[in-house]
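Here it is, the structure in full.
Excerpt of the complex: some chains, original placement.
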């Protein structure tokens, strides 16, 4: 057990809130795990895009000569082959969040659940709204996981009689969230609910609603579990009554599991799907990490 | 002439034992020079002799490698970048030195804007003052016009306006008349005499020896960076100056005119040409003929040439080359048809200032130097060698950027570039702009030889002597039209001026020929 | 030959030329407004117009600064990151002040002061590196762009820096309040535009910028302190970024790695749509303001309509930008161009 183990962690760079949280959790986990296991060395690399990440993977193998890889692919399809190449070099593979197109590559899979996130958000909407009520949707960046959330949401509310007035991309960015919501507000005199899908967007949306003075007319459902939003839920903010978890801490879980593969007695394999529970005032406390940047 | 007394005081600006090297290359050797208040002191010398370098040192734009400068009796180190203007030393650069996007008024006051209340620009006053200065120069330039819409000559007038608007105690002018025609030159001289009478010291560079005889009290001659002599003008004749300059006798500036063949075929025929700046121009050019184009600034001579070679769109009229109607849409087509145009704007239109001699020389005719698919460096080098010999281009080495050549050598390079295309018909716009007399003579002989060979040449020139000395026939332009056509003995300065100024018109002349 | 003509024609001539120049972008804006209104009449509703103007203030203010940099022949790619960085530091400083001294108006004043110093400093650094170290502006500002973006990510630990909510309540009005019915950010924008216009067109400094952008040698030979003027353009740019940030922070009360991404492209686009040339020599602050309005209006219009797929927003934006510029250069500007 005294041989040195090097584990590479390849994740997207912290370009927006969720990824920022993910980066933070990864670094926290690195500190924690390295302190705990002197023979484990974790190397975190961040990428600005799929091709950048493919390059990172090559470097982790050829230069860092890793024994295991924890990877959150920027996008599933483009990274399937590069991860396979890592696997072919004899490296233990843990895939996080976005599955590869060929699941046989991975040894461990840890993930949030985009579909469940869409479904839970839709179900909450349906619990508060009914026939003839209007909602608007602010989406992220056109990517597979955005599409998964959106499709799941749409198929769930189908037949409920809730009108989706329009959806626009807000790029998981609070400035865009603010501006798109401003425009929705000037366009639609009657909005009952907003699905913002992401807490960065939610923050912008909330400000736009406040500015328009229409807080009492609608509520917002965000997603991910940003600490400010969770705090608001905890305090009973009527405008953002709930949040749907999509935990950035899943990267830490994945790192834990991967380290366990080398430190525990038996091999660690399989899938670890983290749920996307609804965060409500009752359970908010357990999802609140005041030290996290996210 | 201004009385000698005013020029007999002690010098206001003097340089002693000035030497200058650019890197390893020495260009000035221990020059002594001074200028007194109320005096016009001319500097002459061949192209590349170091005139511009000397006066840049006298105005702070270059620092001498050794030697001292005295101003007002005190030894000084002149501040760089035109800051010496504040001390009263003003320089008109040889190369136009205006920012193309600014307006005329902005340019005239650049660096010493008039500000009014609160430090804001007093645009009205700047405009009015600009107009007043331009008025004294008798030029019709709108102070609000942008520099890039002006002709080269107008730009030069703006430069002059800019310089005389400053309160100069020493005014240094580097070939201010190179692009000016007789009229403009005369107004410039009036202004110079006026300033002189006010006690301004003037340093004047020109290759036009008669101008120097007219204006200067003393002349300093430079050759290859050496001071040859400083002498009073009264002791000189143009011939003796020329001899000091070139170091040899300069008889026959103009080659003898061979008898034009009246039956020679017309190689270029222009009928009813209309284009930007051109209103209804018709003329013929015969084989072996030298046709002079005279006229005042902005009379449209350049505009005619540019319309013919396809640089501007013509709106009406026919052009025939060798009897075949042509419509050149770009310069390439006209060059291919054997018709080349040499621009007068060597800096803005003629040469790439940041590259060496070779690429400049062959830019117009690069196709000739293609072997297979590639540019044949050898063949380019040979072309350069030939051009250097033929036009006496003097440069430190072939890699010197064209912008660093002396003004005259730039002009020779441009001439070489145009002649590279071996045209049958050549339109030369101010071909000897800034060229020293020695080389001028060579160029005139080249032009005459070309004509004798059967080439046809249009010479656009503001130097009347040149037009008269070279041309078989002369046309005079005025406000975009042909005002007159002169032949043989009619070709005199007075006659040309009468047409150019509009005192006489084409119709007044009984012998209207095509 | 005499100069009698100019007096008669100069003044109207100038007026006319000025009109024509501003007419290009203005025409494009008017067509865009007509388009917006015909797609959705709400486009001209008071609320939307006010939103639109307020929104355009950020890019507009930054673009006014960029007009100076570009006119003097430079370029600044760092503005977006600089805004994020300044916003981040402002928030950190204000939060620290709240901890140390409690909340008061002075907290906000401190933040604003801090922002101004940073903006001027960052501008100075860009200017210094381009003029004194003689490194191309493109490279310098590409470098500082990366540096500021990294620093704000680092300060925020990859997440978001959020302003203390009490401080925010004091600060909020600067974005959300109106004076005489006009939102404060719009006032700031108007002010910056006027000052910028005056500086560009009515002071020697503006002339120097144009001269330098047009021909640096000429400027230098006219005893203009080229390096100093160029450095000042970057400082003005920094100051504008700082002002934009001061009204940006109260809007959402936060800064993160995502703040100000691509603002540099938008700002440069606004400048060029407005008729300033990328190569320098020719600056139009008025045009820049219109350019910023055009860019903001395009985004707004796209949000107000459902005709086209969301995926194609970027394409529509691209087509409109090109068309807007074509409109002014292609038709009206053709002759002017040819003459140049």
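For this structure, a couple of remarks:
By letter and in written order, the chains are A, B and C; residue numbering begins at 1 in each of them.
We adopt the following convention: a residue touches a chain if its C-beta (ideal position, glycine included) is under 8 Å from a C-beta of that chain, and two chains touch if they have at least 3 such contacts.
The structure displayed is predicted, hence computed values, not measured ones.
One representative per chain kind is placed here, while the whole complex contains A x1, B x1, C x2.
One rule holds in what follows: only the chains that are shown with their structure count from here on.
The geometric centre of subunit B is 45 Å away from that of subunit C, both derived from CA atoms. The geometric centre of subunit A is 34 Å away from that of subunit C, both derived from CA atoms.
Averaging C-alpha coordinates per chain places the centre of subunit A 73 Å away from that of subunit B.
On the subunit C side of its complex with subunit A, the touching residues are 40, 42, 45, 47-48, 51, 55, 153, 156-160, 162, 176, 251-252, 254, 256-259, 261, 299-300, 303-304, 306, 310-311, 313. Against subunit B, the residues of subunit C that register as touching in their complex are 1-3, 5-7, 9-10, 13-14, 17, 198, 202-204, 207, 210-211, 213-215, 217-224, 281-282, 339-340. By the touch criterion stated above, subunit A contacts subunit C in their complex at residues 13-17, 19-24, 27, 139, 142, 166-169, 172-175, 178-180, 182-187, 200, 203-204, 207, 211-212, 226, 228, 292-294.
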